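Reviewing the structure listed below.
Yeah, one chain of the complex is gone here, protein chain that is, but the others are all in their spots.
Entry: subunit A
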Amino acid sequence: MAILTVLWEKWIEFKHEWFKITVTAMISPILYLITFGIGMGMDKMVDGHPYLEFLIPGIIALTTMNASFNAIGMSLNVQRLYERSFDNVLASPTPLGQYIIGQMIGGSLRGLYAGCLILGISFLFGAAIHVNVIFFVVMLINGMAFSALGVMAAIISKTHADISRFSTFVILPMTFIGNTFFSLTGLPVILKMLVQLLPLTYASSLLRQLSYGEGVDWLSLAVLVAYTVVFMLIALLRINRSKNL
């Protein structure tokens, strides 16, 4: 099954670079935790919870997003435009749908790994957050959504710089305004509507509710799954129809 082949490839990638991958996944989130959690908001309360407890699910959401997107988007971009090794995959009898699903699962596992690292560090910071199985499932689905976005971005990109631009214009803004560092309660209506268009908003919201010990917001989960499916379909369509990949 081609999905297993892609997962094997992602495992080899991880096996060779695990130290760099681990360190890279931790740097930004730790800086966010120190800057926003400890430096600026240790004594603040948001929505009736200490700011650190509000912040950590957002940081986990953005960490899974970044790790998954980079694991797939950046890697596939290099394979396609620089190493050209994607040519060999494209010429092989690998069903392209399975290839994309494999990338999504591989990317989401990398996201889960990075998210778990931050979760562990958060406990060291003394955060009192509830974690259950659904919490990890949400991390995985969030990872799948952004891995699919990574495939889409890598396939659409025409140069190496394009994927960096995509990251700057799409991923970076989402990192800061995707319901991660501040509450949406007091936002102006237009900004709130804009934020609600972002998939990360739903991942942050879901993880936050779960970490507070509240139930699952099925609507948010459905929106996140819908984004995943849409990104996957766009990537599949593009990979199938593009005359000059």
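Going forward, a residue touches a chain if its C-beta (ideal position, glycine included) is under 8 Å from a C-beta of that chain, and two chains touch if they have at least 3 such contacts; residues count from 1.
Convention: contacts and distances are computed from a predicted model.
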item: Chain not present in the shown complex, as UniProt names it (candidates "ATP-binding cassette domain-containing protein", "Fumarate reductase cytochrome b subunit", "Acyl carrier protein" or "NADH-quinone oxidoreductase subunit C"); value: "ATP-binding cassette domain-containing protein"
item: Full-complex contact with the absent chain, from A:T22, A:T159, A:S183 or A:N240; value: A:N240
item: Hidden-chain contact residue, picked from the options A:V23, A:M40, A:L90 or A:A128; value: A:L90
item: Per the touch definition above, residue among A:T5, A:T24 or A:Q196 touching the missing chain; value: A:T5
item: For subunit A, residues in touch with the removed chain; value: 2, 4-5, 8-9, 12-13, 16-17, 79, 83-96, 239-245
